[in-house]
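For this view, one protein chain was removed and the others were kept in their places.
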Amino acid sequence: MPLKSETRDKLKAVSTATLCTALFKRGLRNQFMQDIHPLNASLPNMVGEAFTLRYIPAREDLNPITVFQNPRHPQRVAVEQCPEGAVLVIDSRKDARAASAGSILVSRLMVRGAAGIVTDGGFRDSPEIAALPFPSYHQRPSAPTNLTLHQALDINVPIGCGDVAVFPGDVIVGDKEGVFVIPAHLADEIADEAVEMTAFEDFVTEEVLKGRPIIGLYPPTEQQSKDDFVVWRKNNGR
Amino acid sequence: MPLKSETRDKLKAVSTATLCTALFKRGLRNQFMQDIHPLNASLPNMVGEAFTLRYIPAREDLNPITVFQNPRHPQRVAVEQCPEGAVLVIDSRKDARAASAGSILVSRLMVRGAAGIVTDGGFRDSPEIAALPFPSYHQRPSAPTNLTLHQALDINVPIGCGDVAVFPGDVIVGDKEGVFVIPAHLADEIADEAVEMTAFEDFVTEEVLKGRPIIGLYPPTEQQSKDDFVVWRKNNGR
Amino acid sequence: MPLKSETRDKLKAVSTATLCTALFKRGLRNQFMQDIHPLNASLPNMVGEAFTLRYIPAREDLNPITVFQNPRHPQRVAVEQCPEGAVLVIDSRKDARAASAGSILVSRLMVRGAAGIVTDGGFRDSPEIAALPFPSYHQRPSAPTNLTLHQALDINVPIGCGDVAVFPGDVIVGDKEGVFVIPAHLADEIADEAVEMTAFEDFVTEEVLKGRPIIGLYPPTEQQSKDDFVVWRKNNGR
Amino acid sequence: MPLKSETRDKLKAVSTATLCTALFKRGLRNQFMQDIHPLNASLPNMVGEAFTLRYIPAREDLNPITVFQNPRHPQRVAVEQCPEGAVLVIDSRKDARAASAGSILVSRLMVRGAAGIVTDGGFRDSPEIAALPFPSYHQRPSAPTNLTLHQALDINVPIGCGDVAVFPGDVIVGDKEGVFVIPAHLADEIADEAVEMTAFEDFVTEEVLKGRPIIGLYPPTEQQSKDDFVVWRKNNGR
Amino acid sequence: MPLKSETRDKLKAVSTATLCTALFKRGLRNQFMQDIHPLNASLPNMVGEAFTLRYIPAREDLNPITVFQNPRHPQRVAVEQCPEGAVLVIDSRKDARAASAGSILVSRLMVRGAAGIVTDGGFRDSPEIAALPFPSYHQRPSAPTNLTLHQALDINVPIGCGDVAVFPGDVIVGDKEGVFVIPAHLADEIADEAVEMTAFEDFVTEEVLKGRPIIGLYPPTEQQSKDDFVVWRKNNGR
Partner (left out) sequence: MPLKSETRDKLKAVSTATLCTALFKRGLRNQFMQDIHPLNASLPNMVGEAFTLRYIPAREDLNPITVFQNPRHPQRVAVEQCPEGAVLVIDSRKDARAASAGSILVSRLMVRGAAGIVTDGGFRDSPEIAALPFPSYHQRPSAPTNLTLHQALDINVPIGCGDVAVFPGDVIVGDKEGVFVIPAHLADEIADEAVEMTAFEDFVTEEVLKGRPIIGLYPPTEQQSKDDFVVWRKNNGR
């Protein structure tokens, strides 16, 4: 079940904070990746299905520099196989002491039409990656080649990333704040709900900046707040 | 004893580093909050009396999304009660895995005339908060609603924030480097001393950039340094 | 054996990521400092021989504010003795709870012609340091005076910094990503090799951005890739 | 509503692991204190209502050694006021760099009839405390006096301890594995359920040690398992 | 290629420290699991081939208590399938905030003839596990059910455990100090070498306790040391 383009569009216009609240209401409290940050905070939202790559610790004899001569090396294969519109999500065991990938692979992924890349480790060539018009998220910059500490192993299996479970096909949303994982089967309904919540939050923000108190407005426990929101939606076409 | 406006003005013109040294001389070595950063580093200093909010870990049954419908929820109340000119300081137990607050509450606080907001956890909607002309400080962005991990409990009690003791009424100063806590009874004398120290440091910086060695100048163990400073003050009206 | 100016120039044009790979091939896997970041990411590469300063934990009775009146205080002496073109590297035991140095000392170092400064702790006056046209690297901003937690002890002895061994005279290279340590005896050959690698990586990046797949190209396991690189070098004068 | 003595007796005979499962079934996933260990692992279970003490970071001028001469110092008062049968639970902000209390206070607490003591920091005189026939739990030994880093502030307010919310009157259970917090209103029903679960687990353990496979037995998805348990209860008087 | 029984016997008589040195000589520097400890330090060495179980973070909707009613739940299946003589090694992502397994499963594993169990998280019912005559290793006790934070996913795939790569069939050796991973293809030769090294270390220890200096003896750079060892071996039948 591919991600619908309408759902993708809706998710491009909502924040990870709003998504957190929507999932919290359904009992999913742990879908925001911990301590993962955008390299380029000026880009629009990243939205795409998860295509995953799993790393384990590198054993020195299995990870000489020559492994990249193997055309079947999983890191290279993942970059060439990640579908258009998908997000490559790498389980680096939260270890940023060596890189998860560098700018050449990230560039290739961008050119191939992927929607973005996420690791819970770090990227090398991070200044170059940050300059690409391509959403990328990591913990912190890390120059050492991935072979130093990571062995690429599995492609498109369920993983952990930033302490969140990521199943292939889950919908990954990244904004300037970080990265959120929507279970695949909830994507459409969450997108709808988040668009509604965003409209309300935008209304509230306007009201608050005009000087209105929060209590009774957010949440709208007073009828007047609800009425005003109806008017605001009409006036703002939302 | 409210913060004098002259003291506030003086503290707007000094750095947290200078304040650290002034308090170090008095035996207070631990007044700078650890690992707390400004969301918007282009703003002038934040100065205001501490108005505090204490969080404890959230128990799930006590923190459904519906708690915000209670007009007496301490987080909401704190935002509505924080005095004009004060800084809302939140004890989040250094836990940034869920948010301490989001942009709507921070906006409300700004509109109400508060001087700033500090948490030793993280804010959600951090890109929006960073865009406000309002000083805010946290550990790192965190999208999950505060209910996920934090229960707001107490208003205006002594707390810890970033490993520093904060008593209501203490004077909070934030600059681009971080946040400092001046015990209330010391605010006036420290402000005076810090202004003096700042003048001397500005003089030294000018001299150093002209090529003068540090030894004998900083600290001014040579009489010439002291004399030159006297002239500099006169010339610069400080 | 001073750092040759040609070697310095070459290292100004390569990245720490490339250097990591070059040393990885020689079995040195741990030469990139962990969690150390530039204060000013707009500067060109920092390159210089290591001149070191070692801190131990501060005992309160040995570190009153008056110690700076001693013209032989090691921190001050290090700043006045660091050779032109060298990088002052400070072992702060990865403890950023108090500063390693502040803007006045860093300014002095700049004026004296040093190539840069690195600590695995934090700097105070970090906004001022970040505004200097002088490469500086640390873990995070830290306003408390160094006396709070650090006692400067030794000058130009082998140290650890960011979990890397640094011997006086090792060649320190910093870019926007972080800081790398080249053992002194390898500097010339590594510089040559890194320049070659950089040319190839620039070629690959161009090709990738044009749409070429990675496999066979990076590394160049296909002869066509090697041939194209030869042409590219000629065309680009590299 | 004091803790019923039958409930206390039941909780003395169950494990914190069993309690975790019982609360997990009710959606409370975070009631086991993280990284808190018994000083004396040979004692029977600790069971009692929480009587709390809250610490904030110590400011040096407020915490000279002379504060203990004040008969109203909250740490001393807490030890003298903790009710018989209660557990003193100290919020030390998970900071074990200085002690939460020492053997003399713990001895006094024991003599007064308290049920035990818990901190998420460390105890000093830990070898002496470990030798007392009195349940005590901490993170790790810590010799420095509490005044070094902790200021005792509040008595019997809601706190966090080991990342768990603790409200005065909650029922604290400690075994050789660690410490669990039962919300007061659930204590009776949880005690009943845990006794039942324990009987079943004891039956399963016996069966498993005799060689029976887990599947179908644990949980008892096969009718035979349920039948055998009925027989076992009768035979064992449980 | 199963583990030879002679190799198993040899490995029962050597220490993880000796094994570390043997692998260090071959360039494998990272085969000792970090921060993993025996629950029962009175048992002889654990030796067996790795049979692995991989956990990812638990998503709440996929991990209700009822999942254990599924006879195909991977955690249960792993316990029933782990071969006789093998060690069950669990990748818990170094997260000990919830259990990896409890005493009933560990008992079943013991009864089925496994050689031991290792997790880089924690066990629940740890006091009961510690009392079993069965080698078990973890980070620290943890009472919450694994469902709280872990979802069992894969059986017998390559994993990371305690920052070490573990491939199915690797030989796992545990002693009172911790757990070591020998790549399968090296097991025989390492066992031989470690037995030799152990003989020499036992000789050296005896000599040192008699008062002999280390230099020249350890390593045996003096011929006399080598000669004495020859005699010692003969006298001691080793």
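When the chains are written out, they are named A, B, C, D and E in that same order, and each has its own residue count from 1.
Just so we're on the same page, a contact is a pair of C-beta atoms (placed from the backbone, for glycine too) under 8 Å apart; a residue touches a chain by one contact, two chains touch by 3 or more.
The shown structure was predicted, so the numbers you read here are calculated from the model rather than taken from an experiment.
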Not-displayed chain touches, in the whole complex, chains C, D, E
Per the whole complex, from C:L3, C:I36 or C:I159 the residue touching the absent chain is C:I159
In the whole complex, of E:R29, E:H185 or E:K226, the residue touching the missing chain would be E:R29
Answer key for D:L3, D:L53, D:A86 or D:A99 versus the chain not shown reads D:A99
Only one of E:C20, E:A101, E:V118 or E:A187 touches the unshown chain, namely E:C20
Where chain C meets the chain that is not shown, the residues are 26-31, 56-62, 93-95, 151, 153-154, 157-160, 163-165, 183
Per the touch rule stated above, chain E touches the missing chain via residues 15-17, 19-21, 24-25, 29, 32, 34-35, 37, 41, 175-178, 180, 201, 204-205, 208-209, 211, 213-216, 218-219, 221
Residues on chain D facing the left-out chain by the touch rule are 65, 68-69, 71, 76, 79-80, 97, 99, 102-105, 107-108, 111, 124-128, 140-145, 147-148
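By our rule, only the chains that are shown with their structure count from here on.
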Neighbour overlap between chain B and chain E returns A, D
Computed over C-alpha atoms, the centroid farthest from that of chain D is that of chain C
Among A-E, B-D or A-B, the pair repeating the B-C interface (over half the contact pairs identical) is A-B
Distance in whole angstrom between the CA centres of chain D and chain E is 32
Chain B to chain D, mean C-alpha position gap in Å, rounds to 37
Residues of chain A that touch two or more other chains sit at 27, 29
Chains touch in the following pairs A-B, A-C, A-E, B-C, B-D, D-E
